[in-house]
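Omission of a single protein chain aside, the complex is shown with its protein chains in their original locations.
Entry: chain A
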């Protein structure tokens, strides 16, 4: 297998790239952990409204240390603040926003994404204590479900695959994947390459991908600032 190139996007850079596709005024849910970084890179002049499953629309940055109010937390159980125009609601309303198709974008992490849009991101198998949270709801609710992820695992195995081998979070739900090497859309059961790092050849990228990358149109250079 081809070695992953030394030049690749960092997690913050992947988050930056994903943030460029979020429109002004969009209602957005960011998964816990890595996807939360996307909020830091909203382009100038755009303001999305961030949704937290536990019952907030319009939460803002973390408070400074010592200023936390532990009754004001996000789904990751971290203290947050409120932006002007924020709202609280109970859990069934929160997931009505999710399942009712009211969110514009959900961005999640992934263990594996299949060319069919299937996502595996909640369980690494039968060992340990299972926990699912809201991932299975989010993948069926938002108008657009995107994934941000390393292109390959720490062991160098492709994370973009023909079929997921791990337990599924949802079937046919992901429409775009932002990786450390490329931006890939999922259309009609196949991976469509939209952007790639200029430093990597198509053939090398293909060898790091577990399913065929299609190029029906131009492939742009994936250019992200140093962050």
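Basically, a contact is a pair of C-beta atoms (placed from the backbone, for glycine too) under 8 Å apart; a residue touches a chain by one contact, two chains touch by 3 or more; residues count from 1.
Quick note on the criterion: contacts and distances are computed from a predicted model.
The protein name that UniProt records for the chain not on display, among "FIG022979: MoxR-like ATPases", "3-oxoadipate CoA-transferase subunit A", "2-keto-4-pentenoate hydratase" or "Succinate dehydrogenase flavoprotein subunit", is "3-oxoadipate CoA-transferase subunit A". If you put the hidden chain back, the residue from A:58, A:170 or A:210 that touches it is A:170. Annotation: of A:25, A:133, A:156 or A:198, A:133 touches the absent chain (contact as defined above).
Touch with the hidden chain on the side of chain A covers residues 52-56, 69-73, 77, 88-92, 94-95, 98-99, 118, 128-137, 140-141, 167-171.
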